[in-house]
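Written below as structure tokens is the structure these notes are about.
Excluded from the complex is one protein chain; the other protein chains are retained at their positions.
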Amino acid sequence: MDKILISGNWACGEAAIRAGCRFYAGYPITPQNELTEYMAEHMRQAEGGTFIQAESEIAAVNMVLGASAAGARAMTSSSSPGISLKQEGISALAADELPAVIVNMMRGGPGLGNILPSQGDYFQATRGGGHGDYRTIVLAPSSVQELADLTMDAFDLSDAYRNPVLILGDGMTGQMMEPVVFGKPRPRRYSEKYVLKGAGEGRSRFVRALILDALRMEEHNWKLVRKYNVILQKEVRFETFRTGNAKLVIIAYGIAARIAKGAINRLRDSGYRVGLIRPITLWPFPAQIIRDTAERIGSFLVFEMSTGQMLEDVKLALEGRARVGFYGRPGGIVPTPAELAKAIVQEYQR
Amino acid sequence: MKKVFSRPRSLKNTPFHYCAGCGHSITHRLICDAVDQLGIRGITIGVPPAGCAVLAYNYFDVDMLEAPHGRGCAVATGIKRTLPDRVVFSYQGDGDLAAIGTAETFHAANRGENITVIFINNAVYGMTGGQMAPTTLLGMMSTTSPPGRSATLDGHPIRMSEVLARLEGTAYIERCAVNSPQNILRAGRAIRKAFRYQMDGAGFTMIEVLSQCPTNWKMTAAESCKWVDEVMAQAFPIGVIKDIRKGEKHAD
Partner (left out) sequence: MQIKTVFAGFGGQGVLMMGYSIAHAAMNEGLHVTYLPSYGAEVRGGTANCTVAVSDEEIASPVASQPDFIVAMNGPSLMAFQTRITPGGTFFLNSSIVEGRPNRADVTLFEIPAAGIASELGSPRVQNVVMMGAYVKATRLVSADTYLRSLESILGARKKAAMEVNRKAFSAGYDYID
């Protein structure tokens, strides 16, 4: 298939449509507007496709809820402030066990913050984000190609587990263009029995999140946990980079991981033994590989474009088995590989 | 003997949990009657709200998808756009529709979403215990307007039907009541008509129902029926508010 030069926002939209997404609702916010605009143009051309510019992010995610229950592969996207508004709907999707894909091209925060690339929404994404005991699968692409691939995977994962899946990109992943080869669409595997389409001649069904009886509510919570445990076992994804013989391992995801690779390549050239673990799923978090690595390596450096959020997951994974340093630049700063290399050297020489 | 009254087929055989004299139960029944009469049970999908009617799926024998508080019209939009040949209705209280869900309602109406909204106006937040609603009448006491609703502090009661009627996307809006046999019959006809409009693709339809809440109004069932006529209907006049097909001949 042809390689094309395409921006992350467009690639995400295109991959979604190729994956069979036929319902998109969104609300404008920088830096993901191009995704909404792409859907406005292309979803209408896709057979049976629906595009709605919603009146708010809240409306958009609730439209997705309706469309998903009615059997459509459905998606919404936004950037940080809008994702906060979507939490009500994401919580409802998780409670109802409905599939949906939600894209967050993160920007600087808190509050309106700015429109520059940032990684400040890690906690929100990996802890469910809304109210209640639930989790969402969180995929963190670090290139436009990976964004396209993960978007297609996201639909399959959300169907397989009937759970919302978040794609956690950032302003940079959305805005930059890179060559992309789109994967082949796979047939959808989602049982019709979960689709609400009118009772026909049969029994009526309902989908709801309200469970007033405490014991039944508890059972629903444990049922979700059992599902999450399967996800924890089966869906962890990560990449390791030059960790062989390393003395210090960097842990970074998304765009930050790319920068880390650049820094590591420089440092390896000057004889520093450094490598990278890049979580691709932020939830489920690749804790095991980090623990395993700690058998050989005594020291880690977490690098994030935030004040330190994934840092907590790394510490939880290590349970004190190794030293964990941190280097972070929040607020829309994208550090250079050279800047990060300096921070790594400091940690290395400790 | 001729059977003149029975439980509609699309109403489950489950006792209502609503308070005695509550307008919700009557309205549920009217919706089910309409569904039966139009023969659409198998293609109808309902959207219950957060509110006293949150358990509506225990009563309606049609497919249902619960909406978060206020989002009924957005959820119904998602369903209807995905399955355009189904009959989709959202069932919402006044807090749900005219406070937290105003934006979703207004914009679904403005887009002319081909859905039907059953809007239960009982002038209070029933489920949460009788707080002031956007429809609470001036001077009316509630747990959050203890001295009575004040125009200066709390604003005026919102007449949503009149507001939405101004939008191009709305096809048919009628305000009904369920406090007397005549009004109940009329409300039933209105609901049926709204579904029929939807089936013809006419656009957004809404039936507002002035609905007794004896519990929070602190009245007996009989008093509350009287109060609808004497007080509530003065602020919320009953009748057709908009009908784009006015003048056309209908079956009923």
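Think of it as A and B in the order they're written, each chain with its own count starting at 1.
Criterion: a residue touches a chain if its C-beta (ideal position, glycine included) is under 8 Å from a C-beta of that chain, and two chains touch if they have at least 3 such contacts.
Predicted model only: the values in this text are computed from it and were never measured.
Asks: Where does the absent chain touch, in terms of which shown chains it meets?
Replies: Missing chain, whole complex, touching shown chains: A.
Asks: Which listed residue, A:Lys261, A:Arg278 or A:Lys315, touches the chain dropped from view?
Replies: A:Lys261
Asks: Taking the full complex into account, find the residue in A:Gly13, A:Pro31 or A:Gly254 that is in contact with the omitted chain.
Replies: Candidates A:Gly13, A:Pro31 or A:Gly254; residue touching the omitted chain: A:Pro31.
Asks: Of A:Ala160, A:Met176, A:Val195 or A:Val345, which sits in contact with the chain we cannot see?
Replies: Within the whole complex, the residue contacting the unshown chain is A:Met176.
Asks: Touching residues of subunit A against the unshown chain: what are they?
Replies: These residues of subunit A touch the chain that is not shown: 3, 5, 30-31, 114-116, 171-172, 175-179, 255, 258-263, 265, 334, 336-338.
By definition in this document, only the chains that are shown with their structure count from here on.
Asks: Between subunit A and subunit B, what's the gap in Å when you average each chain's C-alpha atoms?
Replies: Subunit A and subunit B have C-alpha centres separated by 39 Å.
Asks: For subunit A, which residues are in contact with subunit B within the complex?
Replies: 22-23, 25, 50, 52, 54-56, 58-60, 62-72, 74, 88-89, 92, 96, 196-201, 204-210
Asks: Which residues, counting only subunit B, touch subunit A once they are in their complex?
Replies: Where subunit B meets subunit A, its residues are 41-45, 47-48, 50, 54-55, 57, 60-68, 71, 74-83, 86, 103-104, 106-107, 111.
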